[in-house]
Each structure stands twice: as C-alpha cells, then as structure tokens.
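Of the protein chains in this complex, one is absent; all others appear in place.
The chains carry the letters A, B and C, assigned in the order they are written, with residues numbered from 1 in each.
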C-alpha cells in the first residue's frame, strides 16, 4: 500500500521546518535553565532530598550566585576546594554552607575536579544503553506495532503489579502515567510513591522499581519489555537524565507540548527540550512527541495538517539535537469522530502519509480518546478500527486504546481486553495493508494531498513570522502564549561567556546551526 | 476493488452446475410430494386444524386415494360435486367424509370448479407482492448491506416486541427463528404460539402477527422492514405458500440443506424445493441459501470451495425454477478461525469472489458463530471484522453477529449492540472497498483462484457421477445420505399421467429442461 | 416494578464482568459463580473465565437479578428540560431581566479538562449549538482550567456574577465531589451563595447529585449550551419578576 505523494512538497516542508527551527536552536545555544543545570548535578551523582523534602539538585542550583556560568563550574570549584563528592557538596549546601565563588578556582582545576564525575555519569548512561542493546539482542521484541499500555493507579506497587500483568498479556511497552500536573512542578519528586492522582509520580526510585520488575518479566517471557515515562514539563532535562540512568527506553518529549498545553514558557521549553534530546540521543531513548494533543482538544479532521506540521518541526528539532531518525517517535492519533461517514478513510490516509514521509521513524500512534464514551462496547470497536489502521500502515509504537477510556484510568482487566483487541485485529489482518493498493487519485490519496499541502501552508506561515511570534499569535492549537509569559520563565537565563556544561559538550548534537 | 478472476472457469462452473441440476429437474418433473399437495390446498384457501390439532391440509391430502393424480383433481371434483368451498371440503374430510373419486368428474368440470379458487390464491400472492412493491417505493430501505437480525424467544409476542425494537435500532430485516427441529415436522403448526424452543414456531398466524407489527413500524420509521422465516424442511412448499400469502419478503430455502443437515430424503427435498422456488419467484420472495452450514460443522478454510460449488448449484436450481438473479440470496459466512494469521484476507477473498461471480444476486452473508465464545468482548470484535468485510465487498443481506452468540439466543440489548456494531463499522468504512485495489497476483487474489478452482473440481466430480450419487458418496459436508433414506421419503410419489397442479402450471419456471 | 429485560419481560437478565486476583482453574470459575451468588444473583452462568496474567483471571457472567425498581417513584427531573432557542433565551432575558447576565465558568481544583466547559461557553458551542458567548443575553467569563475554589469565589464577588458554572471531569478518588463541596461551602461561608445561581457540570454529574451537593442544577454528558442557557434564563427571569 503506497500513496503517491508530492516529494517536492515533502522536501519543501522539511526545509521550512529547518528554517523554523534554526533560529530557535541559535537562541537555545545562548541560554540555559534551572532544570538543565539540575540535570547536570544529577548526572554528576547528586540525588536525595533535604529535611523539607526539597531535592538536593534544586538546593544546589538555587544556591548558584551566577547561574549564567553553569552549575558545573561552581560544583567543580567546590570539589577542587574541598575534595568532596558532588553529593557531599550538595548536602553541605542544603545544610546552609555557601558555594565557593567559581572565579577563585582556576579553570583547569575545576574542570579536572569534575572530570571523573562527568565520566562516571556518561559511563552509567552508556552502560544502561549497552544493557538495553544486549537484552534486546537476547530477548527480541515481537514485531511492531509494539503494543504499549499505560498504568496509572497512583501507587507504584499497584502499577508494578499491573505492568507485569500487562506484559504477560502481550504488552511490549509500559508507560507509567504521571500524577496530575507533575509537569508543572519545578522539581522531581523523590522516592517510592503511593499517593499519585490520576497517575504515579515520576521519581528515580519509581523508575528503578518498575525497570527491575520489567527486567524480571522480560527474562521470564523471553522478550524485552520497554518502560517509558513523561519528560515534558518544567523538569524535562532532569527526567531525561534520570531516565538515562535508570534505563527507560522511551520518553514523552515534545518541542511545543508544554508551551501550548501546559502554559510553560516557550523559552524554557525550547532550551529544556534541546538538552533533553541530546541526552536521549546518547542514552538511546526513543522520544514520543505529542501531536495527539492537537486532536483531543479540537476537530481531528481540521487539525490533521497541524499534526503533520508539528511532526516536521519535532523532526527538525530532534535532528538539531543529534537524535537519529530511529529515535524519533513522532506522534499521531486516531481521533476522528467515529460517526463521520468514511472517517476511517481519512485516518488511513493520515497514518499512511506519516509512514511514508518519515519512513525510518518509529511512529507513535495514539488511540481514540475524545469520542470514547461510557458505551464500552462501541468503544471497543472504535479501538479495533484504530488497531486495524495501525497494522495496515505499519505504525511502530502503538498505544492500545481502552474500552473504558471515558470512565477511569485502566483496570487490570481493561488492559487485558485492550491487548487482546490489538492482538486479534493485528493478527487476523497482519498483511492486509501489504495486499492492497490505494486507488490512485481516489479519496484516500486526495485526503493525503490535502493534509500535506495544509501542513506546508502552516509551516510557510510560521517560517515567515518566526516560531515564537507564531506561537504568540495562536497559530498552534488556537492557543496564544506570550514569549515571556507562562510557567518557568524565571528559570531561563543567558549563558555567560564562561558558561560550562560538560555534558552538553560531550553529548554533541548540533547546538549551533549546521 | 476487483479481483481478476478466470472468467472461463466461472463459465465452466456454471455449465457444470447446469449439467448437475438438469437431470434432477427432469426427475422433479415426474414427481410430487405430500407437502407440495398440501401447499396446493393452502393456496386454494384451506386452513385450520381438526379437533386433534391436525392441520386440515394434512387431513385432506392424507385422504387422497391416488395422490399421483394431485390433490387439485380430487378437490376440483369435490367442489364440482358438492358446490362446497375447498375449506368446507377439508372440514368434511376431517369429519370423516370420504373424498369423491376424481375419475367420476369430467376433466373440464373439475378444472372449472377449482378455477376461481386458484385464481383467488394467485391473486392474493400477486396482491401481496404488489403491496410490497408499493411500500418499498414509498418507504425505501437504507442502502445495503441490509442489516438482518433474528428474534428467537419462543414466544411470538416477545418476538414482536423484540422485532419492533430491532427495527427501531436499525434492523432492515427480521428473521423469526423456528423452534428446534420444526423442519422435521411433516405439518405446519397452527395459530399464535408462545411455547417454542430455541425459536418460535412458523405458523401462518405468527407470520401475520409479525407482518402487521413490522408494517406499523415501517410506516413509523419511513422505511420498509422486511420479514423472513425458514422454508427448508419437510414443509418447504407449504411455508413458501403461506409466506407468499402473508407477505414475507425472504425465506431460507436451500437445495441441499435439508438432505445434508437434517437427513431429509433427497428426492423429497428436490421436489419440494423446486415447487417452493416457483412460488417464491411469483411472490417476489428472495431466497436465502444455507452455505454457511458447511462452515459451522467443518474447517472454514478447507470448505470454501464447497461453499462456492453449492452457490453454483443453488443458482442453477433457482434458474430452473424461474427465479431471477435478484431473488437469489446465495449464502456465505465469516467462519474462519479468528486466530488464524491473515484469516481476514481469506474472508475478503471469498466474499469478493462471490460478489463478482454473482453480480446481480443479493448475497446473504452470515456472521461468525462457531468460533464465538463466552468472551463477549472479543466476539464483538470478530463481528466488527465481519461487518467490515461485508461493507467492503458489497454484500447485500447482512446477518448481524451477536456478541453473545455462544451463550444464548439474543437478548434485546444484544441485538441493539450488534446493530450498533454494524452501523458504526459500515459507516466509518462505507467506501473503503471502493477506494482500494487488490494487489494483482497477491495473496488475496491467489486465494480467490484457489477457491474457484477447488469449486470447479468439486462440480466436475459431481457432474460426472450425478448429484444423487455424489450425495450418497458423501461429497458434501462429509455426510452420506442414501437416495431412498432419510425423513419424508414416504411422502414422495410419481405423478400419474393425469396429474394436475394448477399452480405449478400457472407459476411457470422451467420445470422441463430448457 | 421494573426488572432488567433479557428476552422476556421480568427475566431480570444482567451481564457482569470482573477480574479476580487468582490463577485460573475450574475452581476459579466456581469462585466467580459463588461470588455472583453472594451478590444475590440467580441462574448464574460463568460463560467465560480465563487467565489474563499470572495470578489474575477475568470472567464474564450472565445471571438474573431478583432486584426490581418502582420507576414511578423515581424523581430525577432533568435540568435540561424543554430548551429554548438562542433567540428565545435572549428575548426572555431582554424582556424579563433587562440586562446582560454575567456568568463565570471554570474547571475547578486541579482539573484541566476544559473541553467540556468550553463547549458550553465558547462562541463555537457544541454539536452545532452555539455557546453562551454568542448570546446577546450573557456576559461570559471563562476562567479556564485548574482554578482554585478561592480564586473563583473571589472573582465572582468582584464581578458580582449572576451564575457560577463549575466543571469537574476527573472523578478519581472522589475529587469531583470534594471540589464541588468546597465551592458550595465557601460561597455559603462568604454569604454570596444566595446571590447567584450555582451550576455543576461534567460527564459524571447528574441534576440529582448536584442538588444533593447544594447546587441549583447539574448537567451531565451530552449537555448542549442551549440547555444551560435556558435554565439560567428561566431561573433568573423568574427571580427578577419576583423581586
């Protein structure tokens, strides 16, 4: 099954996206954020909380006299002066000790003092990646679409039970949904948690608990079960760092989600996103972008070009951060009104279009949610048509829809039914997409053309005005966000000339325009 | 969506089927049965039961001294002699009076005496047909696939409630399932019945009750809702007659079902079937053949050629009875193991093959039953894939599968869910089949070729040996049925030279080889 | 008295499904059956029982319930009765109130599901039915998502609004009830409850539930803007003419 698509339009869209993204990456190169710096401390081994439960990375970074120099410089200086470990420095700061003035310590000395910790951090990331590669080789996954389900009880131990059960029922990827509005917290909670709300806190310990349980079941099932969580939000870089250390396999990370749907400041988001993706690139973590959000809040037929435009933008940003295509889980969702006549054709057109435009990306396909109702029987059918579309168009990461989507976060039994649905449909129609062709010039192809040219239209408008202006004007998702408004703006700062971030340096990616 | 099929093979299969059927129709021309004769009395207006509940048509026909002359002759003679109506004659016979010897009455007189009753019978049939045509013109049905559901409570009044509710929920055809093994009764039960078992008795009064209810709801909904029942069995001609009088719109009528699956004598079945179809032709009733039965009892992948072979045989018989293509609801079913990888492709191949081979026939597509289990959630999905196949391949008469197929005869709520399933899938993917093409030489096309050549192979074997021998040898459904065995054989007799059946004469069809 | 209907009046037929945290075996099917019996069901048929994971089994059960309901005694008047058209609503307000009615809407607590309240308030409306912003008779303040009860009450007092429209979509752990209750109580505490119409909405809201929580009305799934507009206009024009 192939759409005949206008390759010039595709190439045009790609260069528009690059033109949109380049000035932002230039901007990013000159800035850092509190969360980027906290991520640096975490990668150097800082962890834990103080007496009031404030994470030590926050205490340490908040103590910086000149954040524009980067926390690494201050930390390196402290190490050089005191001979302590980064963790000991952070504890001392939390206990009220001031950080030394980095200017006091010679450049060479502070860099040398931090070196082993930076190397250790990178080594842990590389080791995690190596372990993943080895396990995947030994315990190969089933063929895609990779069945992805969420757990969201709020209690990491119930989540663990649910995750293991889901893996046994065929899940290949487990996402632990975060507690409501964690993305708005300007710190990463600590320890094993049992009191989440609509989800479970993303903490390093929770990551560890879940990864251990999934490793065990992976061995038992003879196939590697992946773990994922959400990076977007005020702590995107820290989550990316923690996920790298604890061997998560994927992360939600969108270049604009936080801005549009969580009112996080755009400068903050762009800077955080870039460093996160550099980390993801190094750790082999596949990002999942959030285009589905355009569809849950507005009409899915109208929003299709916006989804494609956003995919191009996410791709362009990802490339600039050094992320290979194989780690770009670009998003889309099956959200067209189930009662629209021939809506299925539009879904097939859009899914296949993305498949062809991003042939090497592990596309992430999200299930119907908005039009799901308390009618679980009909909901199960809508999910089936979604499953069919996914297998026909060779989507890669397949978030299984739940028949109870409109009712509650999934029950254990709901997840089993959802996985059964996907397994049944994808098996009975496994090769269907390969055994048919799309009628040339027919309605499916026409729709694909429409979506593509709509996306080109959006992108050229944005390229003209510049991305930040476009967001201010409400180009995306009908939401207007001022450049200096939104959450976390006070955590953005200009890098001084002497700014130093040894991880950014080591990670590479194309921080400055290629 | 088109399969490239070998038109020579199709033409070959058609002439083989004609060759198979011709000798049987020759045989039929020389024979009649008790049920054919009872149908004649019913068409002349005989109805009701005697004191022991035995239907008067049975009493009358059982009283024939020489059935080989046909009941019409005896009845005409009695009318001529007594001036009574047919009903009065039947009542008299039931009361113990003997029938007059037809030889006593001159040919002309007895024919003349019956004439007005024959004309009245035909006029009632034609009037019913006229009413249907007028209603269909005024209250047009929704586009096919026509959604067909069954009611089967055993109680005609609960069935009526269920039928009206189903019509409101979108059903376009209502089938009243018969009580278990009614097909083996050598009479048609009488009156309104409330005590059926796994279904409700087919009686003239029950037909009337249901037709009246459906007429009312048809007017209310502004679309004509059709009624159907089962003709196959020992009383096939009588059911056909009654259905014609009471304006049923379709009837289950298969040329071999009774033989293979109910152990009804083959000679009886062939003769009954022919006269029934002549009646169906006149009354505008669409027959539904029973090929699904090959699939529920054996492996559906293996049996596909047998289904197609049977469709050719049913078509050939129907043509010989004067039935136009537009009244041939040839059967098929979605019965392939849901857990077979790519089973959906095989279903699509088979459904589309039938669609192209019988382009003008209102194909009847039966739902998954055999592989349905107590897992209603999965069952609902299998039904969805069936619904999708049906709309993609333009089936005409679509029997909606029930998620509770493995559990009980349908609840009112089950039927609503089943109709919702069909409506949802057929709407969201309404034109999908028209917007794709089957990959030339791909697996779908290959499967279609395989089925077609398998059918040709079966038909040529049968043509060589003759149909009756083939059935004796177990060619169909692995069942062996002796030519003179099975139920109802004692009700078959050779027509004497003076045999007279004014309806058969009037109805036409091609009783003698074309 | 009314009972569930399978295929015969009063047969009491119901379908059930649930998961038990036990491995599957015939004994697990029997456990499911006994559980249904404990729930007071009869003619229990465990039509499906299977392992869905190590230590978990899923069941589908059909059974009969002896329970019956006297429907005639059920009082659950809908807040969405006999809706008027936009023109009629505007007319009513213009004639009987004589000024624009001020309404403030918000997703309260940590709830960020704005699609529902937006459907009621935004110009565009819902399913072809215009939202309150489009009406001549309303001045609409849509405060958006995650609005604390305190902020909403403060706003309502400052602007002297005629009606508060509070939305709750997340219901996990009873958060909706908690937030709705907090809002009603704060309005009482601040002595403004009597001055305004208090309306609850969300997919799990019913008019009955809203009444229990001390609200003037509750609107559930499928609500159209005109349902809400009609309710507000009727109530407040009645109140206006009573003054």
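Rule of thumb we're sticking to: a contact is a pair of C-beta atoms (placed from the backbone, for glycine too) under 8 Å apart; a residue touches a chain by one contact, two chains touch by 3 or more.
This structure is a prediction, so every number in the text was calculated from the model and none was measured.
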| item | value |
| --- | --- |
| Hidden partner chain, touching residue among B:61, B:89 or B:169 | B:169 |
| Residue touching the undisplayed chain, where the options are A:82, A:155 or A:460 | A:155 |
| Chain not shown: contacting residue from C:65, C:114, C:146 or C:230 | C:65 |
| Subunit A, residues in touch with the chain not shown (by the definition above) | 152-153, 155, 158, 162, 373-377, 404, 406-413 |
| Touch residues of subunit C, complete complex, unshown partner | 2-6, 9, 13-22, 25-31, 34-35, 38-41, 45, 47, 56, 65, 67-69, 71, 74-78, 171, 204, 206-208, 220 |
| Subunit B, residues in touch with the chain not shown (by the definition above) | 154, 164-166, 168-169, 180-181, 197-198, 296-297, 370, 373-374, 406, 408-409, 411-413, 416-417 |
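Keep this in mind: only the chains that are shown with their structure count from here on.
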| item | value |
| --- | --- |
| Touching two or more other chains - residues of subunit C | 17 |
| Where subunit A touches two or more other chains at once, by residue number | 417 |
